[in-house]
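All protein chains but one are shown in place.
When the chains are written out, they are named A, B, C, D and E in that same order, and each has its own residue count from 1.
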Amino acid sequence: MTNDVLYVQKGPASLTEMTGVEVEEVLKSTKTILIPVGATEHHGAHLPLGTDTMEAREICRRATLALAERGCPVVLGPVVPFGTSSFHMAFPGTVSLTSSTLTRLLHEICMSLYKGGFRDFIFVHGHDGNLPSMMVAAQEIVDATPDARSVVLNWLTPLSKVYGTIQKSRKGEGHGGEGETSRLLVTHPEIVHPERQIAHHLSPEVMRKIQGPDHIKTGGGIFYATRSYRDHTPYGHIGDPGMAEPETGEKGYKVIVDWIADAVQRDFFS
Amino acid sequence: MTNDVLYVQKGPASLTEMTGVEVEEVLKSTKTILIPVGATEHHGAHLPLGTDTMEAREICRRATLALAERGCPVVLGPVVPFGTSSFHMAFPGTVSLTSSTLTRLLHEICMSLYKGGFRDFIFVHGHDGNLPSMMVAAQEIVDATPDARSVVLNWLTPLSKVYGTIQKSRKGEGHGGEGETSRLLVTHPEIVHPERQIAHHLSPEVMRKIQGPDHIKTGGGIFYATRSYRDHTPYGHIGDPGMAEPETGEKGYKVIVDWIADAVQRDFFS
Amino acid sequence: MTNDVLYVQKGPASLTEMTGVEVEEVLKSTKTILIPVGATEHHGAHLPLGTDTMEAREICRRATLALAERGCPVVLGPVVPFGTSSFHMAFPGTVSLTSSTLTRLLHEICMSLYKGGFRDFIFVHGHDGNLPSMMVAAQEIVDATPDARSVVLNWLTPLSKVYGTIQKSRKGEGHGGEGETSRLLVTHPEIVHPERQIAHHLSPEVMRKIQGPDHIKTGGGIFYATRSYRDHTPYGHIGDPGMAEPETGEKGYKVIVDWIADAVQRDFFS
Amino acid sequence: MTNDVLYVQKGPASLTEMTGVEVEEVLKSTKTILIPVGATEHHGAHLPLGTDTMEAREICRRATLALAERGCPVVLGPVVPFGTSSFHMAFPGTVSLTSSTLTRLLHEICMSLYKGGFRDFIFVHGHDGNLPSMMVAAQEIVDATPDARSVVLNWLTPLSKVYGTIQKSRKGEGHGGEGETSRLLVTHPEIVHPERQIAHHLSPEVMRKIQGPDHIKTGGGIFYATRSYRDHTPYGHIGDPGMAEPETGEKGYKVIVDWIADAVQRDFFS
Amino acid sequence: MTNDVLYVQKGPASLTEMTGVEVEEVLKSTKTILIPVGATEHHGAHLPLGTDTMEAREICRRATLALAERGCPVVLGPVVPFGTSSFHMAFPGTVSLTSSTLTRLLHEICMSLYKGGFRDFIFVHGHDGNLPSMMVAAQEIVDATPDARSVVLNWLTPLSKVYGTIQKSRKGEGHGGEGETSRLLVTHPEIVHPERQIAHHLSPEVMRKIQGPDHIKTGGGIFYATRSYRDHTPYGHIGDPGMAEPETGEKGYKVIVDWIADAVQRDFFS
Partner (left out) sequence: MTNDVLYVQKGPASLTEMTGVEVEEVLKSTKTILIPVGATEHHGAHLPLGTDTMEAREICRRATLALAERGCPVVLGPVVPFGTSSFHMAFPGTVSLTSSTLTRLLHEICMSLYKGGFRDFIFVHGHDGNLPSMMVAAQEIVDATPDARSVVLNWLTPLSKVYGTIQKSRKGEGHGGEGETSRLLVTHPEIVHPERQIAHHLSPEVMRKIQGPDHIKTGGGIFYATRSYRDHTPYGHIGDPGMAEPETGEKGYKVIVDWIADAVQRDFFS
């Protein structure tokens, strides 16, 4: 146990790192805030429990920079580090909120920010299990105010369409697999553990229900409630993290961030 | 005010019309139940407030028959006639539940049915505004039990892909438009009012946020929280109900029901 | 499994079958709405699970017609098909809400209708187990608004006084017995099953606690919380449904509806 | 402001005044407990805000003694001093709980007592506005346990039948009127203020909705939700407290206590 | 079982014993109210279950008199007789609320009093297990209103500093010990049972976690969540109640009441 560097957090500052005075200043040029909603859940032997939180923050960090370059200023909101992760609870270390608690948490965060002056709330997940609660929260913020706007951006939909061009693996990569591991390597190489990486793939039949094209989270019309991942993977991850490389992570982030920046620019700045 | 016939309800019986003994009997051959989740909300001057409830029931009724023909017996569950319809509240007669109440309602219905012996809960909406709450409920039923399975089937995704081949209108048809009116004409002609039908279309920009291809409800990755429909349509509906015909309704039902039957057969009976 | 006719629903239209425009029109002449509160619970081998919902609707439908004839226009509200039926949960198919969920459901329905323009909320049950929750909801609607009025009408009180003159049975008829079966025969003969009818009567001691004259639901001062009906009746019903006839049902409806119409006319239209 | 005697509390001890060891001892001979549910609400210029709490306790105290004489031992439970008194909130000093809080309070009290060993929970009100919440609580205690029994005893029903033979007034006496004032004079003469007593009667039409024979609380079938008493009485009470005498209070207690003792003996000890 | 005198309640009247008119009158000279928050929990074989409720009331009663003498009028509020007593639940007769219910109860009591005209809410406990919930309630009352003030006064902090000069015992006296028993002897001698008193002391290590100087409740920085008292004391009390004397109780009350009167005078009347 040492106090070596764990990771280096790059800017721009999220609301958490801004002073209140800086927030007041930035509110003069934008009322739009990105809310990264992460999780604390098992991701295999090679990735930290906070993987989804780190990803959600990094996506929003890059989107904030990209939007600033397009002349569309937004604020990088505070990271929400817990989600509804019931189906990972068989793996120690996982923290799972009830949907009701997550929804209330998001609601109270956004209503606080609304009172401070924000009006547009853009939720970005790091864990697709949070999507239903996020949608409920987004609608309730609109219902509770006369003028708030809110969207939930599910980047899995565009990303899943181009997995084949980004990842090396030709098998089904999912939770903690090549793609996610690659993205973590970009920002948190000190706490990604390649030496513990094990390839584990699911049968097509099971994979289909986890994140096939029919699944609502990747553009289909079916929401499959998920029972324990332990039933499908003894390691807690799906795919071959051994194929991960930072370059792949960069490519993934680019697809995600371009899609988010396009959506936000179109829907909130035109 | 008369006591003339309002509508004729055809079989098969839903759980509501079955006796408890019949339920015990059918549980010997299936543990799967379809739960139609409707709404009571304004649909323009020509459609009843219960349109979504009637549609959800009819979709599930036809799916039950179709699945029986394929050797996949399911029970037609009790119709839930209220949903989260906050964005129609500007129009009198609309009833809107909070998401929390709808989720609890669905949860308690399914947990009761679970105690009775059902194991597979298939939610089918009549109002896409209910989707987030339905997804939360589906996941919570799985979390609360050792062996329940649950899915939410959003037929808007497949239907939206073939709108062009089914409807006559070449403009954007939506809530209360040609498609929905046509489906109501099939089952409830006595309470559909063609003489009051008015065409009203939205600008493409607005329509995109209501149900464009980017919307999660039609296969995209964005959930747009919705403010009042009154901002967009003084009549409460979107589209040209005057083009509605029962034949168009039958075609729509066929697309929807085939998709549902395929999904249920594949995911629960193979 | 066929698509034969299950039942025919006669008018007048409830709010569910009315358009929003029709609701706006009727609000010009009345602000009073009847809310039928049913249940989905076992009623023996011969009656559908939705018996209480069907009865509550039929009572309100007839009361709406009767009041119109007296020059007292009211709206037939949306039927609430679920209630607190914990003591029937031993019989599969029963759906039971917690009192808290039922109260919230009724509250949100009425508050929605209040926002639309209604002011007087008259609750009519189909299942006396709902009475406490309905009373809570009625009071809370009044508390939450500056001008709403609300009553709960328990027709069991007047009906129980004249059972002897209406029913043929000289024994204790209750849940699913001669009276209730007779009323269902009036509206839903296709789904009442006389061939499965079995007479089952309770001892006077037990019957007294279920619905004797001391019981608050039949005009007494005692509320008996109820444990499982299964402890008392293996069939789930009480009484002799074999004596049921539509004529008896018509007589029962007349007593109930006259009493309701008298109360509503006196309390809301004079 | 002095420290003179306010009132003298006579035995038997309620659970509050018993030691835990005494409770364990008495549990060997009975599992039945009376729960007096009072209120803190305005009762006119002459009666204390805790009138309903004092009455509920006194009724249960006398019933405990009466039942002991009949060989039916029961425990006098802890007094609940707050209720749902929204319709007295226009008068300062009134404390009103939501129905949800009162129900939870009663539930947690009874579940605690259940864990200690009690099985039969008999609720007795001092304020009829609590009746719906008490009924909900009674049913939920039965639902939450395998063997608890619970009733709510509404002594207004029998008392209202003999008002004429007990009270001197020939007009409508109600909240804070001759009867209630007489009962308070029996136990708390130091804090009843005859010099401030004012006669105030309601019109028959209004009185009918407050507690006429049609009202469910006095044996009828109608529950009238109540708006502010201030609309009907500027003094907060109904009736002529100036006619109150301790002897009348004694007579009232006798009717109430005999009825309760009869009911408890019959339903729990035979 | 007799109806002998249990106890004599001395004045001044609490809000419960005041009429609404008296409350309106006193509100002209003060907006400050003391809220005694007690409990119903086991206190050994010699003390009543309501000990904490009786103490809290007596402390506030004396503080009200003391403050009146100083020209600082306050109202003695209604006694709250139930608290969060989970760690005494192993002893029958204990009633324990969840923190959520206690907080709601306190909130609704104070909001009612606020509507009546009170502005300053001073919570005084009889059971330190209630402190966290009381603090939550105090803050929430301030948050919910534009002008309420609220404090929680924990008299254990000053009292613990002078235990040595007041009590005879040289060992650790705690729950139900010499001090508490002495205080009860002052007001409720009829229901304190010296003949059942047993000395029981805890090891210093255990005592330290129950109420040592590090404990937040006696001026330290640590809050120790408490598991069952049954683990430490088979009798339910801690200390030697046999050493109790009314004089010791009077001394204890004096320390407590002086401290409260000083704090209230300084913080609310200067």
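Basically, a residue touches a chain if its C-beta (ideal position, glycine included) is under 8 Å from a C-beta of that chain, and two chains touch if they have at least 3 such contacts.
All of these numbers come straight from a predicted model, not from anything done at the bench.
The chain not displayed here makes contact, within the full complex, with A, E. Contact with the undisplayed chain is limited, among E:V80, E:L131 or E:I166, to E:L131. Not every partner is drawn; the one left out touches subunit E at residues 84, 86, 98-100, 103, 129, 131-136, 138-143, 149-158, 209, 214, 216, 219-227, 259, 263, 267. The missing chain lies against subunit A, touching residues 1-13, 15-21, 23-24, 27, 40, 42-50, 53, 61, 64-65, 68, 78-79, 81-82, 89, 91-98, 101, 104-105, 108-109, 112-113, 115-117, 188, 191, 193, 196, 236.
Heads up, the rule we're going with is that only the chains that are shown with their structure count from here on.
In the contact between subunit D and subunit E, the residue numbers used by both copies make up over half of all numbers at that interface. If you average the Cα atoms of subunit B and of subunit E, the two centres end up 57 Å apart. Centre to centre, using the average C-alpha position, subunit A and subunit C are separated by 49 Å. Mean C-alpha position of subunit B lies 27 Å from that of subunit C.
Annotation for subunit D: residues touching 2 or more other chains are 98.
All chain pairs that count as touching, in label order, are A-B, B-C, C-D, D-E.
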